[in-house]
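All protein chains but one are shown at their positions in the complex.
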Amino acid sequence: MHTGRMEAFSDGVLAIIITIMVLELKVPHGHEFAELKPLLPVFLSYLLSFIYVGIYWNNHHHMLHATKHVSGGVLWANLHLLFWLSLIPFVTGWMGENHFERVPTAMYGVVLLMSAIAYWILQETIIWAGASDVLRRAVGRDGKGKFALVLYACAIGLSFFRPWIACALYVAEAFIWLIPDRRIERALASSGHEK
Amino acid sequence: MHTGRMEAFSDGVLAIIITIMVLELKVPHGHEFAELKPLLPVFLSYLLSFIYVGIYWNNHHHMLHATKHVSGGVLWANLHLLFWLSLIPFVTGWMGENHFERVPTAMYGVVLLMSAIAYWILQETIIWAGASDVLRRAVGRDGKGKFALVLYACAIGLSFFRPWIACALYVAEAFIWLIPDRRIERALASSGHEK
Amino acid sequence: MHTGRMEAFSDGVLAIIITIMVLELKVPHGHEFAELKPLLPVFLSYLLSFIYVGIYWNNHHHMLHATKHVSGGVLWANLHLLFWLSLIPFVTGWMGENHFERVPTAMYGVVLLMSAIAYWILQETIIWAGASDVLRRAVGRDGKGKFALVLYACAIGLSFFRPWIACALYVAEAFIWLIPDRRIERALASSGHEK
Partner (left out) sequence: MHTGRMEAFSDGVLAIIITIMVLELKVPHGHEFAELKPLLPVFLSYLLSFIYVGIYWNNHHHMLHATKHVSGGVLWANLHLLFWLSLIPFVTGWMGENHFERVPTAMYGVVLLMSAIAYWILQETIIWAGASDVLRRAVGRDGKGKFALVLYACAIGLSFFRPWIACALYVAEAFIWLIPDRRIERALASSGHEK
């Protein structure tokens, strides 16, 4: 089994997730600038989630580029990741419409944390299946991945006391991951591996 | 005619079906944990349907991998399958919002049963068209497929008396199919066939 | 320019059109069988439109299979076709929710007629661009296409007097086109042409 169709399906789901979030930006009934003001938190949470889904798409793209074949386990680990990502529009809308209140901000973090865990499971499943030597070497002990999980957990806890610090952590975490996984590119280069 | 574009179209439709179901998870207006409680049955029915659509995508992927070319009949058998699958978001939302009441639970089973029949028709159409020796040998007398149909029929009948038993049967059935069709992988391996 | 990306984009748009129509099947609030009754006309119009979009996808697939390259004109003729097809969910919902009343039934026919004209323009654009000898020979004087246009025009006129006859004509027309364009398959076979 090649990676082609799994990539195509994932692209489809990610493209839809990223686009249906914009439907939470409900068209206001009036036509003044003031009508846009209550939409600002919805817009900001949309922007943050757009960046997160973009990061996942980007890293997913890199990870599968270094993968030779997919097994049944990999297919299900991928669907598990897509499941958690599919909940992002829901928590984005909830957080945005409630102006970054405590519980919605914490739930947003929970979905990000579960997505990160699901991504890690997918990565390990590919390595266990022996489908990617490059990925195994690139990831190593995966300190970056583990640090990210700890950061999400802190942000979830902080949401109940200072939601704005949690949001700042989500933004900071996005910046950490903004750069696609150079480790894979380095490992690809060092092995002279061509997919 | 190759299978490529039929796969691409099916991937698109399945990706959209799996993602629009999450739109039934309406963003609540309040911002307390209690707001999430009434969403629990909707969430559980979303989870079950996500797994079902994932199973169909997975098996569809395997079946077409063992198929050499598509005819007009195969194209329509495929659209027939997509039609029934496209009704899953509707029955999922109905069952979830009514907390697994009798009639919606039965209708959920009807759509699953019709989808299973449509999948079986697609499989037979591919075999009749002589498009896949591997599939013919893999499926054999297809005891697993027939057993599944009987199980759905039982669940539909039971919905009117004990909806929770019907739901348990739907979950059990999902587990039976969770593993992608190993019969195809075995048949592919035994014939040394490479698509 | 190859046909690949135009096919991919068209597949995406057609997959979304076919799937968002199901969103018009609004989840009812009650949980009895009686709740489904008012949805019956919406369901029937969804079924008819699903078949129509399926026909367009099918024939589009065949037409592009016989096309060697795409020009700027072909890209726009294709977008023009997608524009009219994108209005199908709107007229489907309008016709279904108004139980096949006169004006909505006529407008449904107008969108089908414009889609058929757009399909014909796309076909002629491909032939004019010299991109497909096979298509030119297969289509010939295109009696079938012209007959279809006349039938739609009749159905639109009849909608204002006997909407059910118009609906019967729409169904009949769907049956005429249900079989993918065998003319293209014959022309491909007779020329020994392999794309």
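Each chain gets a letter, A, B and C, in the order it is written, and its residues are counted from 1.
The working rule: a contact is a pair of C-beta atoms (placed from the backbone, for glycine too) under 8 Å apart; a residue touches a chain by one contact, two chains touch by 3 or more.
Keep in mind the model is a prediction, meaning the values are calculated, not measured.
Colleague: Can you list, in ascending order, the chain A residues touching the missing chain?
Modeller: Missing-chain contacts on chain A: residues 7-8, 11-12, 14-16, 18-20, 22-23, 25, 27-33, 36, 47, 50, 54, 57-58, 61, 65, 178-180, 182.
Colleague: Tell me where the left-out chain touches chain C, residue by residue.
Modeller: 1, 5-6, 8-9, 12-13, 15-17, 20, 23-24, 72, 75-76, 79, 82-83, 86-87, 89-90, 93-94, 97-98, 101-104, 107
The criterion applied here is as follows: only the chains that are shown with their structure count from here on.
Colleague: Cα superposition of chain A onto chain B: how big is the rotation, rounded to the nearest 5°?
Modeller: So the copies are related by a turn of 90 degrees.
Colleague: With centres defined as the mean of C-alpha atoms, identify the chain lying farthest from chain A.
Modeller: The chain lying farthest from chain A is C.
Colleague: Quick check: how many Å separate the C-alpha centres of chain A and chain B?
Modeller: About 26 Å, centre to centre.
Colleague: Report the inter-centroid distance (CA atoms only) between chain A and chain C in whole Å.
Modeller: Spacing between the chain centres: roughly 37 Å.
Colleague: List, in ascending order, every residue of chain A touching at least 2 other chains.
Modeller: Chain A, residues with two or more chain partners: 12.
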